[in-house]
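To start, the structure itself, in structure tokens.
Here the complex is missing a single protein chain, while all its other protein chains stay put.
In order of appearance the chains are A, B and C, and numbering begins at 1 in each one.
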Amino acid sequence: MTITLSVAVLLAIVLIFLLSDDPGRTIYYFFAGPFINRYYLGNLLNSAIPLVFAGLGIAVAFSSSAFNLGGEGQVYAGALVTAAVCLALPDTNGFIGGIAAVLAGVITGAVLAGISGYFKMKWNTDLLISSFLISAAVVLIVNFLITGPLDDPASSLLATPKIAEQYRLLRIFKPSKLNISIVFSIVAAIAVYTFMYHTHRGYEMRICGLNPDFARYGGVNVNTYLVLPMILSGALHGLGGGLAVTGTHYMALKEFTFGVGWNGIAVALIAKNHPLGVIPAALFFAYLDAGAKAAMLHSDVTFEIAAIIQSVIFYLVTAQAIFSFVKYRQRVS
Amino acid sequence: MNVIHNAVAIMAPFLLAAIGGLFTELTGMLNIALEGLMLIGAFASVVFASATGSLFLGVALGIISSVLVAYLFAFVSLRLKANIFISGLATNLLASGLTVVLAFKLFGSKGVIHFPGAPVLPLVSVPALERIPILGDLFFGHNILVYLGWICLVLAAVVIYKTPFGLRIRATGHDSSTVESLGLNPQSYQLKAILVSGFTCGAAGSMLTLNLQAFVPNITAGRGWIALVVIYLGNKTPLGILIASFVFGFAISISNYAQGFMEIPADFILAFPYIITVVAMIGYSAVRHYRSQKLAMRRDR
Amino acid sequence: MPSVDMREICKYYPESGVKANDYVDLSVKKTEIHAIVGENGAGKTTLMNILYGLERADSGRICLDGEEVVIRNPRDAVRLGIGMVHQHFKLIRPFTIAENVTLAMEQRKYGVLLDRREAWKATEKVIADFGFDLDPGAKIADLTAGQMQQVEIVKILYRHADVLILDEPTSVLAEQQIRTLFDTLKNLTCLGKTIIIISHKLDEVMSIADRVTVMRKGKSTAVRNTDEVDDKELSRLMIGKGITYGFKRDASVPGEPVLALYNVSVAERTGHRPLLDNVSFSVRAGEIVGLTGVAGNGLEELEEVVNGLRKVDSGRIEHRGLDVTNASSYFLREQGMAYVPSDRLRRGSSLSSSVLENLIITSRRSFLNRGFFRRKAMEKFGREILKHYSIDTDLYVPMGTLSGGSIQKIILSRELSAQSDFIMFSDPTWGLDVASAEYIYSRILECRRSRAAILLISNDLDEVLGLSDRLMVMHRGKVVGVFENDGTLSKETIGEYILGLRNDFKGDAGNDGQATMGRGDGNGGGIDDNVVGGGSSRDCSDLSPE
Partner (left out) sequence: MQKSLKILLILAAVAVVAVAVVLIVLGRTGAEESPGSFDIGVFVPGVAAGSPLYEQLVSGAEKVASEREMVTVKVIEGGFNQGEWEEKITSIAATGEYEVILSSNPSIPFVALPVAEAFPDQKFIILDAIIESHPQMYTVLYNQVEQAAMLGFLAGLITKSDMPGATPELKLGLIAGQEYDAMLKMILPGFERGAREIDPGISVDFRVLGNWYDANKAADLANSMLDAGVDVILTICGGANQGAITAVKERGRYIVYMDSEDYDLAPGTIVGCSELRQERLVRETLEAAIEGDLDWGSNRIVNSTDDYVAFVDNHELYIKSVPEDIRDTMDSFLKDIRSGRRSYEVPKYW
């Protein structure tokens, strides 16, 4: 791991020399930028939060051989529904209302993923593709809702109105957007870990994923576990989306969760589908992104250059990741 | 019906990309880099076409560029044993960054780059035949790369089912250890499959830019992902891919036209093709399920 | 001049710290049948993988016909005329025989296209030349295990191999098929082929091989001519001490029926022929009922039906008088029915999970405390099992890293620790070495002593004959013979039933008259007789080429 990582860093530095006119500055901000002030650090931590939830969602699904490719739509829809519920609620108690709203987001994610799981169970519909397609449709429908019926007439942003103060989560590292949902993300990781490795449901779910024949032989109702991991996965995605609204953005913006679903997959793969490993993997991802942002702000790096440098690091980091995803191909023909 | 004619034009890029993706899929790999490979092909082909003034050279060099990036993708995935999913994501990221950086270095713009000097894609026009309803729409009056797509499809079917290479590709996907035990290197077939996907994605990409004589960043706009869906929807057969991509092209075409006369908001109509496809797919799996239950299903799970 | 000469071959697996081959010598003469025997993990397969180029030796050299060769990969091996039949068949199931045979050495037309007709012809020619009976156009998925093995051999012969390696070739075959295979092999040596067989079944080795190399713990310990040794000596060489192959089955008085099947039928979805056809029998406390037959004749289906993995279409299953027809596996286990499956790598265990996770699959709910596992209790349970059954491994080792024998021991210990009153064993010693098999047999007999009812499903006739109190034969989904195993039964007699050559059994397999014949037997009748009549002759020709 250390060797590949250093090779990746080396290559990244070489690329920076090639692409940047002020390589020293760029390198400094790319690698140290996220730590130079508390604002950047806070944002780094904050941007890791949705990745943790998405990564957990994928880890749950993949370790049960449920291939959820619909994370993108599930996060987005979860966020939208949370925002919508917050906006629709009359002036209620902030705590209860906030929980109800996030819960609605969680349910949305769970239902979206659950549909794929249900049809997989019922008719053996390919999970990978159905979840992906549903997500693609959902993203467009949410776009429609955000720019149409739920658009804030008072702002020119393609977004819903802001949610009321009482539903917003506590910011803990001002002026950054870091908020207490980081605690939730850690709790969620521990909870998912506990569920998967310390309860019989989690055990049955993993066994079903690893070897359905063995699970069936051991008296596990395999069909249940075609749906359950998808529901859990979708719920975690929805939770990530919901907390992004109540914690970070206070509203649902058009395509603001863009890429979280895919990056969540990468996070889970780097973490080898281990729930606790998801946290460092998400931090690594967020760090790369924060570094790129700092370099863009303080040096002459542009988006595209940052993308190239990031892609090189991804290429090599993955040379270490376990092949859990590839392994699904080895279904017996 | 113009809807059909346009559907054929719309489906052409993802049909081509799906053909290449089919090869990687048959060797047992999920190739999510189709999108990035297409983007590379799109950029390189129009640049080279404009530089050389030759349509053929443009397309050929576009394809070669895409194949080179595919080789990088294959090298990392197969040789360095990187997770193919993440290296695929990385390829897409690389393509989106590289095309724009190169565009900026070469032409000083990161936006739309016009190539007024690039050769125009000639239409294959047979006026007499074009008037035949439906068939005329299907087969005539398209640009020349659309026909390249048809040719590639037929070629792919022949290669997959009628050549030793295809036999080995399919064998690799079913059980790579068997292929290995016969003295073949399954990885080399996976490599070749990825290169084939680079080839067709390059061609698919060239269609997008040569059409317009311009490059727009992110011009592929998710067509690589649609191609992936098409492969599955087409049940991993050439004929299936043809049908699936037509279904998709038709749905998109209809939604384009529907915007004109339907009262439904536009963003909502945009979701239409995906909804149709997912419903069709679930319906198909239901039919398959009940049929197989009736017929030769020896084990029910 | 030896044909194959391997000298001082060494192979070390750093990740597991195992010296699989430690200065191994092997010398095989031309046109002989040479057996390599040894326990599981003795290094036989590693040695052959090295010869076939699937693995590379750390040191040592290989000579073919006196010339030193380097074999880097199977391609080199094929070029040098070496072919290998693996223990697990390397066949592409959706492909036809001809496609499988010619794969990687395809017949071509116009240089680039597959020539299906030529492939068919070439395959046909090999089949005919060497006296097989196969249809080149048949799909692998439709073949029996014996036929698949023939395809594997045809594949090698098509490649003009002079040296054939067969890894445990008889483990999937029935008695008659084994004899066919041996005839084929002898025939091949007459045609100038050299054959290396890996095996641990000494009687087979004695009957077919000319010479034997014995391997033990990664070393080659002896080379003998088979006509100069007996199997006792061989087993002493293999295991290091003299053992008596065999076991003692003391007399037992069966008690009341524990499990009973009444007219159980399972239809095939295509509707051609029932997978199970009016099967009725019972297993009583303290007895072992053996069930044998050729794969594809209903044994697997019966196995699944009894475990609740497959639904029956008609008939009834009772456990201690309780109707458990179509009950779930979980319910059956709760009722005290244990099961050691034949497919131990896929059904019996989860290879990527730890030993502990494999051990608790059936007892998982007993460790729950408010929904959470009591990790300590679980570990204690696991450690006790490992200790009690003297399995030398750790709880958190992935199952897949263990040897076949250890895996089977763990499965067995898990099932036996459940204190069940009914235990079904399916091919419990398949692929295991003598010592492991002995161990398994002693456990089975122990269960019998503790008055469990035991159903033993096995393709191994010696095993069934040795262990069973009663013995049943299945053919085409029907019980075609039931015998009290009084020591007078011969393998040959059973073999005739197995192959459907004799079908004179009309009873209902000793249900003590309880069977309710009214259920589910109305639909059998006419169709069924037709199919069996028409099919059985074809079936015979499949299995015996003569």
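Keep in mind that, in the parts below, a residue touches a chain if its C-beta (ideal position, glycine included) is under 8 Å from a C-beta of that chain, and two chains touch if they have at least 3 such contacts.
What you see is a predicted model, and the numbers here were worked out from it, not measured in a lab.
> Relative to the complete complex, which of the depicted chains are touched by the chain excluded from display?
Looking at the complete complex, the unshown chain comes into contact with A, B.
> Write down which of A:Leu253, A:Val267, A:Ala286 or A:Leu316 is the residue touching the left-out chain.
Result: among the candidates, A:Leu253 touches the missing chain.
> Among A:Ala113, A:Ala137 or A:Ala159, which one is in touch with the chain left out?
Of the candidates A:Ala113, A:Ala137 or A:Ala159, A:Ala159 is in touch with the missing chain.
> Name every residue on chain B in touch with the hidden partner chain.
Counting over the whole complex, chain B touches the hidden chain at residues 2, 6, 9-10, 13, 104, 108-112, 114, 208, 211-214, 216-219, 221-222, 252-253, 256-257, 259-261, 265-267, 270.
> In the full complex, which residues of chain A touch the absent chain?
6-7, 10, 13-14, 22-28, 37, 39-40, 43, 140, 143, 147-148, 153-159, 174-175, 177, 249, 253-258, 293, 296-299, 302-303
Keep this in mind: only the chains that are shown with their structure count from here on.
> Quick one: report the Å distance separating chain B from chain C, using the average Cα coordinate of each chain.
46
> Roughly how far is chain A from chain B, going centre to centre by Cα mean, in whole Å?
Distance between chain centres: 28 Å.
> Using mean CA coordinates as chain centres, what's the chain A-chain C distance in Å?
47
> If I count partner chains per residue in chain B, which residues reach a count of at least 2?
In chain B, 174-175 touch at least two other chains.
> Residues touching two or more other chains, restricted to chain A: which are they?
216, 333
> Mind listing the chain C positions that touch chain B in their complex?
Going by the criterion above, the answer is residues 52-54, 73-79, 84, 86, 90-95, 99, 103-104, 106, 108, 112-114, 268-270, 275, 310-311.
> Under the definition above, what is the set of chain A residues touching chain B in their complex?
Those in contact with chain B are residues 19, 119, 122-126, 128-130, 132-134, 136-138, 140-141, 143-144, 147-148, 212, 216, 222, 262, 265-266, 269-270, 302-308, 310-312, 314-323, 325-326, 329-330, 333.
> In their complex, what parts of chain B are in touch with chain A?
28-30, 76, 80-87, 89-91, 93-94, 96-98, 100-101, 104, 110, 173-175, 222, 225, 228-229, 232-233, 265, 267-268, 270-271, 274-275, 277-278, 281-282, 285-286, 288-289, 301
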